[in-house]
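As you look at this complex, bear in mind that one protein chain is not there, while each of the others sits in place.
Letters A, B and C mark the chains as written, and numbering starts fresh at 1 in each.
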Amino acid sequence: MTQSRWQRLSEWPLTAAAVIFLVAYTWAVIGDLRGPADRVAETVITATWVMFALDYLANLTLAPRRWKWFYTHVFDLLIVALPLFRPLRLLRLVTLLAVLQRTAGAAFRGRVVIYVAGAAALLVFVAALAVLDTERAAPDPTITNFGDALWWAFVTVTTVGYGDFAPVTTQGRLIAGALMLGGVALLGVVTATLASWIVERVSQQEEDEQAATRGEIRALGEQLAQLQHTLNQRSNTAELSVNDH
Amino acid sequence: MTQSRWQRLSEWPLTAAAVIFLVAYTWAVIGDLRGPADRVAETVITATWVMFALDYLANLTLAPRRWKWFYTHVFDLLIVALPLFRPLRLLRLVTLLAVLQRTAGAAFRGRVVIYVAGAAALLVFVAALAVLDTERAAPDPTITNFGDALWWAFVTVTTVGYGDFAPVTTQGRLIAGALMLGGVALLGVVTATLASWIVERVSQQEEDEQAATRGEIRALGEQLAQLQHTLNQRSNTAELSVNDH
Amino acid sequence: MTQSRWQRLSEWPLTAAAVIFLVAYTWAVIGDLRGPADRVAETVITATWVMFALDYLANLTLAPRRWKWFYTHVFDLLIVALPLFRPLRLLRLVTLLAVLQRTAGAAFRGRVVIYVAGAAALLVFVAALAVLDTERAAPDPTITNFGDALWWAFVTVTTVGYGDFAPVTTQGRLIAGALMLGGVALLGVVTATLASWIVERVSQQEEDEQAATRGEIRALGEQLAQLQHTLNQRSNTAELSVNDH
Partner (left out) sequence: MTQSRWQRLSEWPLTAAAVIFLVAYTWAVIGDLRGPADRVAETVITATWVMFALDYLANLTLAPRRWKWFYTHVFDLLIVALPLFRPLRLLRLVTLLAVLQRTAGAAFRGRVVIYVAGAAALLVFVAALAVLDTERAAPDPTITNFGDALWWAFVTVTTVGYGDFAPVTTQGRLIAGALMLGGVALLGVVTATLASWIVERVSQQEEDEQAATRGEIRALGEQLAQLQHTLNQRSNTAELSVNDH
């Protein structure tokens, strides 16, 4: 079995595992589970973890150049090995997002907008869950329920940052850091998409002042080819007439 | 009666209803009305609501493909059905803004600037009203008068976010979220408009280094057509002369 | 005397008045003057105000279409008439900045950078002065010395907004609002300048893939003209030879 075949086969099961992980994780964190319910949720989460771990091992085994794959996929190892990076397993769902919008068949800029809106919503939701999970256990927490966690995540991702809620644990701050980077990227993509749209609209206003396109250059080339053709024909005719003469 | 005819007929009455709603809502919130005055304001607000509800029903009835219209206008249903989304009826006024500036006849970039400045001012004003309305009733509010609400809205929309005032109710936070998204979009549009202007100015500095335009390509095409014409004429002359000969 | 002649004559005296106003205002605010010193500073500030008021009246008198000038310069009236807008007289200095950099002869993007850096520094300095002046008199101020005011202004203009200091008076908040708008514009110009530079550098990397320029299209046009010339000459030669024959 080759690695690419494995990746084709494992794509949908892993996406399903990510969805199941998201549901179980949300349930465990928001419900603040105790006793048997917590054990059920933990079992489901562990089961999805086993799937991701198996996928990592299978890829490592099947990779044609094992060491190179290892070096270039250190990030995947961290996601599997460290509980802190557990929420990053949901990056799988970004793949799902990619599949969903491929069917939508939108133009490039439209796809970017869908992608970014989806990824930002997922990021805010998961960051709120993860921070609530970590902070609740801290000695002097400010974030103690999911409503506050979601509010904090939204205030952070837009870089507003009131400071009415802020993580106090190291792990919570690492999650917050990832969320802030996401916010900077979000601002960047929104601005860049708007800039691309405005630049296009401004340049489309006066037809004659627009940038010359490849289509127009091709038309010129065809005009020239026609000219060359005419010239060649005439050349032959003239030679013939001279010869005839 | 067709749907498009209804929309043409209802455009101005609905815009007027939005203006009346804005005035009555501002009066009710800032005046913190009690007794008969409150009943008058509420009656006016209810009357404008009836107009929006009637417009929704008329559109649903007249739409050629009713289910499709329903699916693509779920947002309109929310605005009409949920009191929380009441302020969104003012989105009508953005239409008004569009009409006003159409008469101004400005260039595309100028129109974007007018539009964004108007929409941002309206957004800040309405968000301040809505947050004050919601927060004032909360058990431990920080935003208690319109001055503070306006200051909070401005600090939020520019993404500065001091945190001296922050909403504490769920509904207030939903309004704040919409305002933050507006702020991110505002930053994006300001930057994008500036970027488009700078890109244009930089490329206009050295005439020879500017991008070739369609007008110039057309001039080349005419030069070529002239050449083809000369060649055809010569061809005929030569053939004639050869024949004559 | 025409209006344009008045504006040429008054340009430098008004710029000098703005500089003197800046020095006197800085001295009065930072020194927190009392007694005779305060009277001296106030007299100087009043003298510069008289100059701006005279300039406004002279412009209004000399304007060819007085009402149109009045309508389009309401802002100038506000600056002269309302003490709150006093610091805006320093907008004159932006003109000075424009003169200074004109002599530098830099390229467009370089000029934008100098302009924005200068305007942002002036904005932060003046906003800090104005906020300190207003807030110090408030019942429960957080900004009480120039160091704190400058720190607050810098935190605000970069849209960081810690909230350790924040204005509490209406006038202070109006100044803060202007500073925030300045911050949004600052972010926008920085990003836009960088974007323009990166777009240019990226497109310059592969010579063949660069956008065709007007210079290149002109070269093509000359090639075509040469061809037409050759063809015309040949035509004449051929006709001559046919005729000779």
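Methods note: a residue touches a chain if its C-beta (ideal position, glycine included) is under 8 Å from a C-beta of that chain, and two chains touch if they have at least 3 such contacts.
Remember, predicted model here, so these are calculated numbers, not experimental data.
Among A:44, A:149 or A:195, only A:195 touches the chain that is left out of the view. The residue touching the chain not shown here, chosen from A:24, A:41, A:124 or A:187, is A:187. Residues of chain B that touch the chain left out of view are 159-163, 191-192, 195, 211-212, 217. The chain not shown here touches chain C at positions 147, 151, 154-155, 158-164, 186-187, 190-195, 197-199, 201-202, 205, 207-213, 216-217, 219-220, 223-224, 226-227, 230-231, 234, 237-238, 241, 245. Although one chain is not displayed, chain A still touches it through residues 107-109, 112, 156, 159-163, 166, 170, 173, 177, 180-181, 183-185, 187-189, 191-193, 195-196, 199-200, 211-218, 220-221, 224-225, 227-228, 231-232, 235, 238-239, 242, 245.
Convention: only the chains that are shown with their structure count from here on.
Rounded to a multiple of 5, the Cα-based rotation taking chain B onto chain C is 90 degrees. For the pair chain A and chain C, the distance between mean C-alpha positions equals 40 Å. Taking each chain's centre as the mean of its C-alpha atoms, chain A lies 28 Å from chain B. The set of chain A residues that touch two or more partner chains comprises 159-163, 191-192, 195, 211-212, 217.
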